[in-house]
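A single protein chain has been omitted; all remaining protein chains appear in their positions.
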Amino acid sequence: MRLKRKDLLGIEDLSCEELDTIISTAESFKEVSTRDIKKVPTLRGKTVINLFYEPSTRTRTSFEIAAKRMSADAVNISVSTSSVVKGETLKDTAKNLEAMNPDCIVIRHSCAGAPHLLARYLRCSVVNAGDGAHEHPTQALLDMLTVKEKKGTLKGLRIVIVGDIAHSRVARSNIIGFSRFGNEVRVVGPPTMIPPGIEELGCRVFTGMDDAIRDADVIMMLRIQLERQKAPLFPSVREYSRLYGLDTDRLSMAPRDVVILHPGPINRGVEISPEVADGPYSLILDQVTNGVAVRMAVFYLLLGGAREG
Amino acid sequence: MRLKRKDLLGIEDLSCEELDTIISTAESFKEVSTRDIKKVPTLRGKTVINLFYEPSTRTRTSFEIAAKRMSADAVNISVSTSSVVKGETLKDTAKNLEAMNPDCIVIRHSCAGAPHLLARYLRCSVVNAGDGAHEHPTQALLDMLTVKEKKGTLKGLRIVIVGDIAHSRVARSNIIGFSRFGNEVRVVGPPTMIPPGIEELGCRVFTGMDDAIRDADVIMMLRIQLERQKAPLFPSVREYSRLYGLDTDRLSMAPRDVVILHPGPINRGVEISPEVADGPYSLILDQVTNGVAVRMAVFYLLLGGAREG
Partner (left out) sequence: MRLKRKDLLGIEDLSCEELDTIISTAESFKEVSTRDIKKVPTLRGKTVINLFYEPSTRTRTSFEIAAKRMSADAVNISVSTSSVVKGETLKDTAKNLEAMNPDCIVIRHSCAGAPHLLARYLRCSVVNAGDGAHEHPTQALLDMLTVKEKKGTLKGLRIVIVGDIAHSRVARSNIIGFSRFGNEVRVVGPPTMIPPGIEELGCRVFTGMDDAIRDADVIMMLRIQLERQKAPLFPSVREYSRLYGLDTDRLSMAPRDVVILHPGPINRGVEISPEVADGPYSLILDQVTNGVAVRMAVFYLLLGGAREG
């Protein structure tokens, strides 16, 4: 099996069938990481370049481990230690890397659309590992896989996403993905963090968190990225936490079988209390485990599937 | 063969039998690094994460090479270029990494006890690659292997450790390890660098270096870490060097068959003179070679031994 596309740039581009294919392939690869020998030879001799213009332990590590478990060679390039500071354009950097015959370039960049630019210019596969406030498709895919595992379905659910919707590529990719499967996606957050027109992506805006979670199946808490805000978007962390944080008190207002997601890294005591993050409803670590499986699936479906059947 | 423990956190935890097992396993792996094809397939499909919160060329490289020579996949994470700056707790970082199903996390951290914290929370193996001024067990193991090779025994020797005993995890691990085998361990250094009660670890404090080395079998010089001292612990480098440095003059007061160790990197002309560092008694480079073998043995005994018999 193989996707009929060269690149994975965003959930926006993917049909339900493609989403299903990636998620079910990831389910089958999950088992590899539990084996004694956690490796399949499928992508031996393939070269994956992780080109990260923003630092990220977990995402880069997840892609690197996924590549290695598929037996591909992984090469990491991070901007701070690289010659891209010399002022070369993104396109030139990419064309140069491509000339070394990689099979896939995984790119994270602070500018929305950077992966799309690369995809247009390069013959090799491009995977978006997060572009500005635009998309983070493998995150949404791992979130969908996690929800599917626990809920048994990806349809007809009420999904509540809480936090800085305006600046979150995770929110954006998830709104598009979950709404595509006919789920009801609700977004909640301070008015300054809800972009006008967000409903067009397929979600409903709630102003109060209690209302939104009352009959929710899934609550996805977003990280408050204090370090990215130039002008403060809310009066204080304590105020934010009181109105939009998830603690056991507030969680008690949600249904008993609700599940909690968070893309990490979490700010304990800010958007989520330690009791909730570490509690029985939390799927935060399942998400991380599923991240490796989703990325193995993406590499497989972009680079290797055709040879298998 | 396999250690009956999940983690390698400190020499303190290890019995003489376990120390013997690691050292003799390392002896047998040493040969692998001299082969034309320096690789055994033993740990194929295992994932080792090197999580370094302090920079270190030699230790990280040694662990990485050891993992690769065992055919494991090695993933490096160094703090300065990673998202741990975002304020995630160590425990959360570790739980997240564990969720990617590594077999072993090698951690170096400036806080004593950090590896022990991880070991308590994680199901995967944890190896301490140096925690604050506490322990550096693989260093002590490689030192013991080096001494055993040259002296033919690990018992009944007089070992002199010279320098900043108070702030040295290398000293601490070695005092515990060598004294456990019934060697006489002596420590020497400026009074400000000898912690009160150090004798309880199993060593004798000497005030003069000449006295200590007169009948020594092994002299272990410690690095003066000028860059770590906030308040100066001795009046001047020259003064330190005169009293506690090892040059050919002072070395001539030790027995003819004495051997010299140093964990590196060395400050030539400070704690050790170039003539001594590069001289026939110096085992400094043997230590580095043995470091790779010890780490291969540790990976084998923690991750792979059981499957082999």
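Things worth noting here:
For clarity, chains are labelled A and B in written order, and residue numbers in each chain start from 1.
Going forward, contacts are C-beta pairs under 8 Å (C-beta built on N, C-alpha and C of every residue); 3 or more make two chains touch, one makes a residue touch a chain.
Since the structure is predicted, the reported quantities are computational estimates derived from the model, not experimental observations.
Touch with the chain that is not drawn comes from one residue among A:Thr47, A:Ser241 or A:Ser273, which is A:Thr47. If you put the hidden chain back, the residue from B:Gly156, B:Pro191 or B:Pro265 that touches it is B:Pro265.
Residue A:Thr93 is the one among A:Thr25, A:Thr57 or A:Thr93 that touches the chain not shown. Although one chain is hidden here, its contacts on chain B can still be listed: residues 33-39, 55-58, 61-62, 64-65, 68-69, 78, 80-81, 227, 264-268, 285-289, 291-292. Touching residues on chain A toward the chain that is not drawn are 44-47, 49, 73, 75, 77, 81-89, 92-93, 95-103, 307.
In the analysis below, only the chains that are shown with their structure count from here on.
Spacing of chain A relative to chain B, judged by their CA centroids, is 40 angstrom.
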